[in-house]
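In what follows, a structure is listed as structure tokens, so that the remarks can point back to it.
Every protein chain except one is present and positioned as in the full complex.
On to subunit A.
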Amino acid sequence: MAERYSSFESGGRMWLFQRVTAAFLLVVLAFHFFLLHFVHHADEVSFLASSARMEQISYYSLMILFLVTATFHGVNGVYNALVNQGLTGTKRTVIKWTLVAASAVLVVQGVRTANAWAGIGLY
């Protein structure tokens, strides 16, 4: 094992989450692009069509999971990139919590939008 390169470090839960979400996003992002650009076309978008998709529980749950994993993967990636560039101390803590807050806003807004399409009263 000592000779095999890997960026893995033991105890790195965020490292693992970043890779698990990457594998999930590979499949779901490809599906998202394929469905909304090749099966349906960009100039055919309507509230009615978006609603019809989001009213299916399987599609709704997949999109919520897509939103949460994409937000985690993207924001954790930004945080890693900044730490990698040498971000430390108080600045690091402030940026970390700003990113956590931005993620929360993004997820809440995304869920509200999905609910509006799905006809779920909570939006």
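Assume contacts are C-beta pairs under 8 Å (C-beta built on N, C-alpha and C of every residue); 3 or more make two chains touch, one makes a residue touch a chain; residues count from 1.
One rule holds in what follows: contacts and distances are computed from a predicted model.
Note on the omitted subunit: UniProt lists it as "Succinate dehydrogenase, cytochrome b556 subunit", one of the names in "Bifunctional protein GlmU", "Glutamine--fructose-6-phosphate aminotransferase [isomerizing]", "Aspartate carbamoyltransferase regulatory chain" or "Succinate dehydrogenase, cytochrome b556 subunit".
In the full complex, subunit A touches the hidden chain at residues 4-9, 11-12, 14-15, 19, 22-23, 25-26, 29-30, 33, 37-38, 41-43, 45-48, 50, 67, 70-71, 74-75, 77-81, 83-88, 102, 106, 109-110, 112-113, 116-117, 119, 123.
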